[in-house]
Every structure is written in C-alpha cells, then in structure tokens.
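Sharing a structure here in structure tokens format.
One protein chain omitted, others in place.
Per-chain residue numbering starts at 1, and chain names A, B and C are given in the order in which the chains are listed.
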C-alpha cells in the first residue's frame, strides 16, 4: 500500500508477513470460526513481541516504532493482517494504548502499558452504543460522581473483544461533555453479552453497566475533556481499519486477476474477454484510489494535520463504498465457486463488509465531510 | 412503446408520425432554437386537427379519442413527439383541457374547450413556483376573495409556454386548501418574464401575479377543493412526460445501435467489442424497463386505479434516472462527434435531461413513493 | 404450441377456474405466503429436505387425484390435455393454498425436464417417465454444469463410453439443485472427443441412486446448502436411455435452457409457479425478503431523506421488475422480441437483487454485521455474502449480456477459438483432484 518504505519498515513488514503466513494461514482462520474468542492469546503475545502493540507508545513508556512514525508502521501491520484476514485485537489494543500514552496519568501508564505492549493484557475501547452512532453525539452512557467515585449506567455495544478484554476504555457522558474511564473486567455491575459477527474470527459484545461504580482513579485524562481524545481514537481506529480493508482487497484482487488469466471459457482465458478486462481496469483504478486515500489520510493523522478529520472520513467514505463493491465483483468473476464455503473469498468479504459498517459507514462519514464543508 | 395497439391506434400513430416527419424534421427543431415561441402556431393547429388535444375531452364536449382510452392515445402521441423531439404545447394543453372537461363548469367548457381542441387557443398550467417544489405543498401563491372577486398574489415559475398561452390555469392557495383559477392572458396585474430553457424549442416563463383580480367565474371546480384535480394533473403531466422521454430514448438507442454496427475501429465494427456489447445489453434492459413502467403507469392512470399515484411516481423515479444515463452513454458510444452541435444527439439529451428535472425529479418521486410506503 | 389437439372439445377456462377454485377450497388449507422450500434452503441450515420432498410429492399426488396435475400435458401421459390459459387460471387460484410446496419443488421436473422429454424423448422414455412425474412419484434434476466448465456448458468433460448396450459415465457435475432428494437426472456427457464441442455431447437419463454416483451437498458462503456436486465413477446406464440422438445432446440441453428461461420469465406452458407476481423481485432471488420500510423505522431512519429514498428505490425496482416481466411475456408472445429476451428479465432481476442487497446493508448499518442472539446466520450481512448468487447461477449476468447483445440485438458474436476445433484440441480447465481420490 505505502509505496516507499524505509529499510527498517521493509524488514518489519517482512517479519510480520512471515509470522502471519506461518501462524495464521487461512485454514487456521477457518478453524477459529468455531472459537468463541476468535484468536489465540499466545498468537497475540507472539505478535506483540514483533511490535504490534508498541507503535503508538513512546519509547520512554516502553513502546517505540521502527520508523519513528508509529501510526504509519501500524498501518503496515494492519494491511498485512488484512491480506490474511488475520485475527487479533490490533485495533482496540492500539487505540487504548495510544490514549493511555497520550492522556493517561503516569500511574495508569505504569500499570497498564507494559501489559498491553507485551501482549499479556488486552484492552478494548467501549464507545458505540446500541444506537450504533459512531460519533460523540451518540454517547448516552452516563457517569455521575458520588463521593469521589463514579457510577456508570448504560450499554456499550459493538465492543470488539469485549468478553476477553482485561480492561474497557469506556467513553461516558458527564453532563454536556465526555469523560473516559478505564474499567477492569470483573467490576461489579458490569456484564458482557456476546454478539454474533459476520467476520470469521472477530468477536464483539455488549457491555452493560448497571450502576457500576469505579474509583476516581479510573478517569483517563481530565473529567469532561475527552472530546479531543475521542476524535483521536476515531482517527486511529479508522486508519487501522482502512489499512486492513485495503490490504484485504489488494489480496483479493491479486488472486482474482490470476484466476482470470488461468481460467478458460470457450477456449480462451476469461481474462481475455473485453467486458471482464474493463472491469479489472475499473477495479484497479478504484483499488489504487483506495490505497492512495488510505495512505494519505494515515499520513495526515500521523502528522496531526488540520485536515486529518476530513481526510480520515474521506478515506472511509471512499473505501467503505468501493471495497465491498470490488470484492463482490471478484466473487462474480469467480463464478459459482465464489459463493461456496470452500473458497476463501468469503473470508475476505466478511471482513471487508464488516469493516465497511463499523466505526461509521461510508454514509456516516460523508455526512461528517458535509459538516466539515459547512453544509 | 405500447406493444399491442388497436387498428385505429396504429393508424393514429402512423398519421402522427408522418405529420411529424414532414412538418417537424430535426432541421426544423434546430431552426426553432432561435425562435422565442419555440413552435409555430399553425403547426400546432394542424397537429390538433389530427386529434392531439381532443383525447382527454369527452365526445359530448367536442373531444374524443380513437381507442376510447384517451390517456393511452395521448401517450402514443407523446411518444412520437419524443422520437422527433417535436415542439408544441402537448402537455400543458392536454392537462388544462382534461381539468376543464372533468371539473370545469359548463360555461367554462363551452367557452374554452372548442378553442383548445381545435388548436386555435393555447392554455397552460401554472403550478410550480420558484421554490421548484412539484407538490401541492409547494403552492404559496395566495388567492383571497374580495367582493365576489379573487385577488391573486405570488409567482408561478417553470410555466411552459407561459408567454404564448391564451389562458393560465393557476393553482393557488386559499387558506389551508387549494383552488384553481383560469386566468386570461392580459389580465391586469399579471406579467410574464421569459426564462431560458435547456430544450431547443420548449419555452418557459415566470408568471407574476401582483394583486391581479379575477372574477369569481374564473374558479375551476369548487373553491378549496382542488387537491384531487392537482393530483390528476400531475398524473396526466407525468404520463405525457414519461412517454415523451421514453420515445426520445427509444429513438436515440436505435440510431446508436445502428452506428455501432456500422462504425469501424481497429478493423472491426465497434459493436463487436464485448465491453460495448454488454453496455448495449444493459441499455436494452433499462430501456425495456422504462417502456414497461411508462405503459403500466399510463394504464393505471387511465383506469383510475388506486395505485396510480404510486405507479406514476415509480415510473418517473425509474425513467428520470435511467433515461439521461442511457442517452449519455449513447453520447459516449458516438465518441467525439456526439458532443458536437452538428450531431442530433444533444437535441435529445436536452429534452430528456429537462424532462428528468421538471414535474419532480427522480429524487422527488422516490420520496413520494416512500411516503406512500409509510416511511 | 400447446399439448391439445384442435379437434377435441376443450373445457372453457372460466368454468375450469371455477371448478379449480371449489376443489382447492375443499382440499387444501389457505396460507398467506406459500412455502418455498427451495429458496429457503439456500439460507437456512438444517432444513429437512427429504421431508420437504415427501410433502411436495404428496401435494402433487393430490393434484393428480383432483384432476389438476399436468394440466397442459397430453392425456396419454396422465395430463389433462388443456391449454396454457387453464394452467395459468389454476395457478392463479392456487396461490393462496398450501400445496405442500409442490409448485416450486416440481418446477424443474414439470417445467423443464418434462417438456424436453415430451419434445425429444423416445416413446418408450415418455411412457416410462412422464406419468410418474405428473402423479408426483419422481423429481428430476439436470446435470449440466461442471467444475471445470463454468458458463461453458458445451465444454463438458464428463465422459460417457459405449460398452455393449450400455454407456459408462465418469466425471463430475456441480450446481445441481435438489440432487440430494430427487430421483432422476438429465446428464450431459461427452461421447465423441474428435468433433467440435457442440457435436460430441449426448444427454442421458440417470437414476440418482445408480451405483457409482455420489451426491455431495455443497456448502455455501452462508453456511447453508442447496446445491450439490456429483461424482460419477463408472455409472452404467442403458443405451436406450439416451434422450434425443447420440451426439446431439446439445440440442436437448438447448431446449432445457429455453424451458428454464420460460419458467423463470413466468412464460412456461407446462408448469407455472406463480403468475401472481409474488416472485416479482426476481425468480432467482435468494435470501430473506426484508421489509425495508420497517427496517428503516427500526433503525430510526424514518425521517432521513437518504434512507427514505433507498427504501423507495428498492420498491421501484421490485415494481418495475414485475412490469418488465409482464411486458416481456407480451413481447415474446407477439414476436416483437425473440425468446432470448428472457435474458433481459434474468439480468434485471439479478441486478435489482444486487442493488436491493446493497440497500439492505446500508439501511442495516452496524446491526447488519454484528447482532445479538445465538443465530450465526441471523444478521442481514449473511445475505450480503450471497449477493452475487443470483448473478451467477442459472447463467451468469455476463452470459445473459452476451445472449442479449448477440441474439436480441444482433451484434457480432464473440470470437470463440474452440468453436470449430475437435474438442480434444481445445484448451480447457483441468478437473481439480478430489480429496481422497487417487
């Protein structure tokens, strides 16, 4: 996806790719369909050893990235994981680690980051709710202070790896503003209800807070001041998600193009039919555009550019529309085999379709772009 | 468009077609581009002799149709006029004649219908306003009663043949309800401002009512009771418009298909390239669907079916989207010549694009369908 | 063409309709939405297809007993010898009744294989099999597609070798609906490899429980089944069970395809699944029928103009699909369009399904890809996985576009390097090895 990599990045990508090929072949992904967790904790720990959870954490807090531009390195890992529809909590762990590194208190950083970075512990972001709005305005779960502690009531939904996480980073409404809390699994008054998911391995849950009480030390950042953190979390999440989607579609396109060159119909390779050739041309165009907008928005987020909010939403609006369309056309180009369980296409289609809908659909992000355009 | 015609209808279509070929060739349409009226009154009179304005008027009022199903005969004429992008006030004259025949008082029918039917007089429907809403809710022009007379204030826009019409049938707001008035050209307090139009020959105007006073006898139907008439007027207008659009696109498709069979590129007819063949196949599918929905909705309107409002809007929603798309793809298939003034394609594109936008766009009619679906 | 002779006195359609109405009312229970075991099976795991088949056979037997089976089939084969108008009248009346799913379940048998047998089968084959079809004894399937063939049905590499008074068939077929509970199949196999591909094929009757024939249900992306793959390992059939002539199997296959298209377009004279328009969003539709207006309301989008337009757009497509179906029936009946125009409807249905599937995904948003409960196929996103099926099965949209452009519009045919070559010289795909075989 990124065209120019530093030597260190090349090596990093290569290491990750080899690890995924060995540890997460598509046969393994299929096996995990029956697994309630959807990934193996040891696999994740060994991935973390490669640096999958360190990239947004500064070196002085135990993290570090190969290029110095952590989000761009994270983008590379996400793309590789998309290429193999790999399992694992890459997105939620990195979002939480990033927030703690930027806004956490030193004692929180001390307590949490080492475990996240090493892959021993898993944290996830509990943001969206059953309304499935993916913006700050959709946060209804309330937190109220009582004697220095906070009482949380409401339901978080679409929480990735909710059941397996050691902590949830919960975005709550405190009056007119937002506050975030780091809540440990097992806190009384909190229950997790697993949800079904289109993806083969990615698991989600509702996290229900029924007057759960947390200590004041659970607040991340300042009370009532989480808006900027939430915007940053969305940007990081979308960057990871877009990269993963683009990686998946790049891979699907590659093997579909190969198939069209090999598969014969009426004595000719199907890739020699002009109607199909032109569709491959269109898909290549969309795909390069997906790659272009994913990398451009990642760079903007990495740089903290003023237009990062718009570019991230632009990328999601474009990729969210085009990526499922490309994969579906690849299904069509495969013919009947493409709608069978035995073919790997659906593993990709599941991931790509799910990504299109979560963290805001193309539609949601177009509306955000419109708002940013003043209309 | 209609697949099964009665013998009388066949003859009627044939007569109309021959008349249009002789009296309104495309060279004449081009000449009329410079004409402020956009059609020749004598041409219209002679068209009316063929029955172009009688079809929605019962025989006892001096009208009559060849098949007994006047709207379906009108549909046939509209289609032929579409095929030749012919000029003339077919739509507004028939809408007004229909309203007078159904809701006019005998003295109004006596005074007006003979002139309309013979083509001597021209009437038009002044409904939409600068807000360009094409529903009853968009009528803001107010009429208030004063001493048995009515005072009209407001602006009608998008009024076809506004400047040349002898009468305007004006839809006005009277409190919470609508009332229609037949207002003669030259009434003091009424001015017409010509508008520019995309079509080569079709002219429109704003009609501005600045406290214009008309006699109580100008009311058509009952005061405050025009809602059903307005719905009927929209249905008739859309039936004519859809038929005309479909006729135009049928013709464009025919000559484009011929062109593709004749035109050579790289030693082969361009129609032998699979990518183009498939587009011709798609267009044929859309075109048959346009024909299907146009005729089905016309039959529903003719029959006064309960679902006529939904079917008319369905037809416009479908045709309003597909028709310009088909014509534009025909432009593409012609290559460079297709964007020159000298080629006839733009005469059709102008008509089709204009029809798509007037009397409610595809979008407007989808919203109407949604309302009828209860959402 | 109908199966009656003009010399016979034929019952008036309206009187027939009245009889049918009365009989249906006495015999069957009324239902709101008739069961569609075939469509349903593509989505739902674990449906008991053998029970479905048994119920359908029973329904068909009751039709036979009531004198309403094989309405347009000749009397000599157990039909009623009536006209298409009678058939359509009966189907219209029958819509509201639970006929045990016999309509969809016998659609292939009586709408495709029966008519083809009637046209091209030997007297012996017709006498042996048609009465059993009509009285609900046997369900039939077609073995045309092959794993190596894709859209190129005439490129079949399943081989049939003459051995005395028998043929021995080996190879594989795929995308057979209903093979796991049916009784007989039309099987297209290559009998001559030294002539061009269309001229070396023969069509055989194959009993589905013949030794050496293995039927494996195919698991779909949705997790459900609904189609099968078959492996033929030296399956022996009598030479007398050839339909039509040896090496003229392509003629038989072509007729099958014509009858299939007619059945899809609702224009079959032999079996009319539904003239009432309930299959109007495409006979090839699979997946749930979703009330999009309700979905939009449930998702809080009822006041959102974009979502309202999406709901309307899907409705517009369904309405226009019905209108197009009706128009094309008239157009082909009048000869305004050739029979191949059925491809226009197939293509419309497929593309409308694609768009409607996208609209459903958009309206369902996050809830389409993550959902509560225990059912892994409950999410609307699961239907989206199968979106392309209608554009692939029974002839891909690409093939439909070829047919339309060449046979409806008269544009030049695609260059086909294999058309005149002896088949053994044609480049074709190789059969993937079966796990465990050899």
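Keep in mind that, in the parts below, a contact is a pair of C-beta atoms (placed from the backbone, for glycine too) under 8 Å apart; a residue touches a chain by one contact, two chains touch by 3 or more.
Small disclaimer: the values here were computed from a predicted structure and weren't measured.
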With respect to the chain omitted from the figure, which of A:200, A:260 or A:347 is a touching residue?
-> A:260
With respect to the chain omitted from the figure, which of A:9, A:24, A:291 or A:340 is a touching residue?
-> A:291
Selected residue (touches chain absent from view) among A:14, A:282 or A:342 | A:282
Quick one: which of B:276, B:301 or B:375 touches the chain that's been left out?
-> B:276
Mind listing the chain B residues that contact the chain we can't see here?
-> 128, 131-132, 134, 157-158, 193, 195-199, 204, 206, 263-268, 270, 273, 275-276, 324, 328, 331-332, 335-342, 345-346, 349-350, 353-354, 356-358, 361, 363
Chain A residues touching the omitted chain (full complex) = 3-4, 257, 260-261, 268-269, 271-272, 274, 277-278, 280-282, 284-285, 288-289, 291-293, 295-296, 310-311, 314, 317-318, 363, 366-371, 373-375
Those residues of chain C that touch the unshown chain are 304-307, 309, 415
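In this section, only the chains that are shown with their structure count from here on.
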If you average the CA atoms of chain A and of chain C, how far apart do the two points sit, in angstrom?
-> 42
In whole angstrom, what separates the CA-based centres of chain A and chain B?
-> 53
For chain B and chain C, let me know how many angstrom lie between their CA-based centres, rounded off.
-> 43
Mind pulling the residue numbers of chain C that touch at least two other chains?
-> 398, 401, 414
Where chain B touches two or more other chains at once, the residues are 274, 277-278
